[in-house]
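Reading through the structure tokens given below for one structure.
With one protein chain held back, the other chains of the complex are shown just where they sit.
Just so it is clear, A and B label the chains in written order, and each chain counts residues from 1 on its own.
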Amino acid sequence: MIESAILIKQGAEARIYTAPFLTRTAIIKERFSKTYRHPTLDKKLTARRVTQEARCLFKCRKSGVDTPVLYFVNTENSTICMEFIQGMIIKDLLISDNEYIQNKEKQDELAEKIGIALAKVHAVDVIHGDLTTSNLMLRESNQSLVIIDFGLSYVSSLPEDKAVDLYVLEKAFLSTHPNSEEMKNYKASQGILSKLAEVRLRGRKRSMVG
Amino acid sequence: MQSFTLEPFPTRGQIHILLYKNVSNAAELRKRLLSHDQELSYAFIDAKMVLDKFQLLVATNDAVQHELNSSLKTHNVHSEIVYSLSPTTNISESLRRFGISDSSTSIVVVKVGGNSEEARSHLSTLIHGEECDIKDFSNFVDISRIKKYYKIDDKINDQNEMLDIIVGSIAIKSVS
């Protein structure tokens, strides 16, 4: 790890640092090995996930979604370096920023930004896999909506997977921000939205036999 | 000239970047490169393909990583920088597109390690041209060629946005 890196978050499978990187400031995500896993499996899995995350991140960025810019992928030490986003996390915004708590127009504007961004992500068949308000940010410079943490992302064209992605976000909104409104302007095929209605009804999970 | 540190690989030494204009001996330099002339241990890049120093640093960082892992795709770390700049894995095509051609008149040089002043004085004997400030990349860049080779959507005209995609294309290459 870069010598002057500062650990900012310790997650279940990765540590997140900020560090100077080639004249800029970067976020470095370092996946670590899991002792409970067979070493062969652990190595393959970690490498695969580093690769998958980097690919999904870049795929979105390239198709016009505002995500952190990819700087460097190192499968040797399982790290991804990316842009450090200067801005606010949506979760904090909705909890502590009075402008957003009280102003309906502001909320609508935000809902629209989220809808447009997710439509773009799904248009290129990327499933984020962990959509919560902690993984959405507003960029300070231009108020653009940024999607972060593609750690659980994968590629799929199935309406079912996209619908579940949306449903997860919907649940996250309802549990963390009970008064939130519906997402706006998610322009996608009717297939995904009707799937979403279906997923809502069954509560994501299938019923199962004992 | 400007020198930089690669934070992921601090022991590899400083990275020196120089920019030359009105170069008259590109053909000679290219010929020497093709014959693996050991004296030319620099990366020679066509300035038309350089938008920003960050683009060069990201490619250099990748090249140094390949060197340290013994996973170089080309002869040495300097040719690897030229290769790393390219978003494709086709080696000869990458070197042709991003390296200098016989008709190049503006050249960017990247040197990994060593003393900056020594590099500069050595380069002054190699390159027949004028050194200029590396802030002047924008005077030489060929945006339409950049867009073509990095496959950037024609609608994108903001240079920062372009740079973001360029840098990502370089970074993703190591896992594609």
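Methods note: contacts are C-beta pairs under 8 Å (C-beta built on N, C-alpha and C of every residue); 3 or more make two chains touch, one makes a residue touch a chain.
Heads up, the rule we're going with is that contacts and distances are computed from a predicted model.
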| query | For the chain omitted from this view, which of "Actin-related protein 2/3 complex subunit 5", "N(6)-L-threonylcarbamoyladenine synthase", "tRNA-splicing endonuclease subunit Sen34" or "Translation machinery-associated protein 20" is its UniProt protein name? | reply | "N(6)-L-threonylcarbamoyladenine synthase"
| remark: The omitted chain touches A
| remark: Had the left-out chain been drawn, it would touch subunit A at residues 11-13, 34-38, 40-41, 44-45, 129-130, 152, 154, 168, 205-210
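Note that in this section only the chains that are shown with their structure count from here on.
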| query | Just curious, how far off is subunit B from subunit A if you go by their C-alpha centres, in Å? | reply | 33
| said: Please output the residues of subunit A touching subunit B within their complex, sorted ascending. | reply: 2-4, 19-24, 50-51, 54-55, 58, 61-62, 64, 69-76, 81, 83
| query | Quick one: in the complex, what on subunit B touches subunit A? | reply | 4, 6-8, 10, 53-54, 57-58, 61-62, 65, 69, 153, 164-165, 167-169, 171-172, 174-176
